[in-house]
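Every protein chain but one is kept in place in this view of the complex.
Chains here go by letter, A and B, matching the order in which they are written, and residues are numbered from 1 within each.
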Amino acid sequence: MKQVDENKLAKSKKRKQSLAFFMFGFIGFVIVGILLTVLSFIVFKGVSVISWDFITKMPEEGMTRGGIYPAIIGTLCLVGGSMIFAFPIGVMAAIYMNEYVRDGIIKKIIKQMTNNLSGIPSIVFGLFGMALFVNKLGFGDSILAGSLTLGLLALPVVIRTTEEALKGVDDTFRHASLGLGATKWQTTRRVVLPIAFPNIITGLILSVGRVSGETAPILFTVAAYFLPKLPTSIFDQAMALPYHLYVISTSGTNIEESRPIAYGTALVLIIIVLLTNILANFLRKYFGKKVKMN
Amino acid sequence: MLKLESKQVNFYYGSSPALKDINLEMESNTVTALIGPSGCGKSTYLRLFNRMNDLIDNTKLTGEVLIDGIDIYKKGINVDTLRKMTGMVFQKPNPFPKSIFENVAYGLRVNGITDKQFIEERVETTIKQVVLWDEVKDKLKKSAFELSGGQQQRLCIARALAIQPSVILMDEPTSALDPISTSKVEELIHELKSKYTIVIVTHNMQQAARVSDHTAFFYLGELVEVGTTKKIFTNPTQEKTQNYITGRFG
Partner (left out) sequence: MNHFESELGVLKKDFIKMWELVSLQLKNSLSALASMDHEKAQKVMLIEMEVNDLDLKIAKSCENIIALYNPVAVDLRFVLALIKINTYLEKLGDIAAKVSKFVIKSVDPFYNDLINKTQTLAMFEEACDLVDDALIAFKNNDAKKARDIFKRDEFINEINKTAFLAIIDSIKENPANIEKYLKMINLTRRIEKAGDMSKLIAEEIIFYIEAKVIRHDSK
């Protein structure tokens, strides 16, 4: 090839490269821009209502005044409850699928079902929860019923992230353990789970983020429209942030007057989700350091 | 004394044969190197001896695999017990996410040993056996991941030795190590030979030459030639072997 051609080629290659870089960079900035716009809009609108009173006081005067304390507590209860339900079951299911079942029809069926479960619209979970937990099992509109419903919703996420975490554990760890005469369960408990733990925790917290923002499943199972007191047992009804937001922006006693409160609520919800994500990152790094591979 | 033996072994992944009619005998206290190009079946063959291939779905074995004259694929053989007789060392150093001490103690603990003093003694002697003691004696409680790659691999060997197997299976134990660590592991193999029967799979022919007493050359699932390492590397009888060890394969 001639020298001139090579120079030309190099130039054209460089041009194409800069163009591609520009495109990707541009798209990246657009995405960040959209996110920042949404966030700053909410922050801008909501920050004025946020105060210590706002997050620690009961709502007053038909939710046009006062705080959202019970909704925050309600959401925390629901998130906690759903995780107590979904986490062990999800992790166990994932362990069963990844460590015990051999490739075959059973594994395929379970996997397909899990995928289907995650594809069901959340309002359907709400209806199902109402039918089973509220009516059939007689829990009534309660934190228990809501937690179980949200738990069902979170289950596929927990199963899938746990499975991915387990898959990420190199097989030689299992072989090394089994090679020492350990049983499958010893291997899973003492070697595989500790290595997969950081990623399992991350999955768990991401599903917390998902659950805390859901409105539909709690609509028929737990959420109270206006309940200016804290729940005292798992059979109590409770307020929840997403539902509260929904109510005061669509069917409140005075929508116009409670609009600032709606933005404040939205901001609090976003902050909670943001905090869980930061926590997820932190935990992954913290535990990840302990089992760092080289 | 005959330690490991395979008679007419055929092994299939699904319907494709991975090993064809392998007859091989290995004496006690010798090092046998399995060499051959990738996919020749040498690793599969190695894993027959601790039944690691059982973990893979859809495989089939015919023929006999014997340790101390006992067919280890016979009905009624307890796989966990069998695996205690063999220690395995892997390609990449893979210490467990535990302390240095617990890594070595692991094999004892999962086999139900709880006597603290016994475990401590065994861990110490085993780490000394792999010539790692002076390097780690002050940080036994520290994570095994703090060690260098070469140290990790020697720790993994110690982990395998702690349950006192009679056979050590090594699957390319130095392919992820630097030359200095490699020669340390090779020296270790020489020292361990007096107590164990060692089978080592290696891609590095020079390593096979350096560490082994016998060399078996596998190609496309067949055992092409086996003999003393000196013979294989100075005057192999098969042309295929000659071409492979001289790098003229193709």
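The rule is simple: a contact is a pair of C-beta atoms (placed from the backbone, for glycine too) under 8 Å apart; a residue touches a chain by one contact, two chains touch by 3 or more.
What you see is a predicted model, and the numbers here were worked out from it, not measured in a lab.
Although it is not drawn here, the omitted chain touches the following shown chains in the complete assembly: B. Listed residues B:21, B:71, B:124 or B:186: the one in touch with the omitted chain is B:186.
Residues of chain B in touch with the missing chain: 183, 186-187, 190, 206, 209-211, 229-230, 233-234.
The rule we apply is simple: only the chains that are shown with their structure count from here on.
A separation of 45 Å divides the Cα centre of chain A from that of chain B. Those residues of chain B that touch chain A in the shared complex are 50, 52, 55, 57-58, 80-81, 83-84, 86-88, 90-92, 94, 96-98, 106-107, 110-111, 143, 145, 149, 156, 159-160, 162-163. By the touch criterion given at the top, residues 102-104, 170, 172-183, 186, 190-191, 194-195, 290-294 of chain A touch chain B in their complex.
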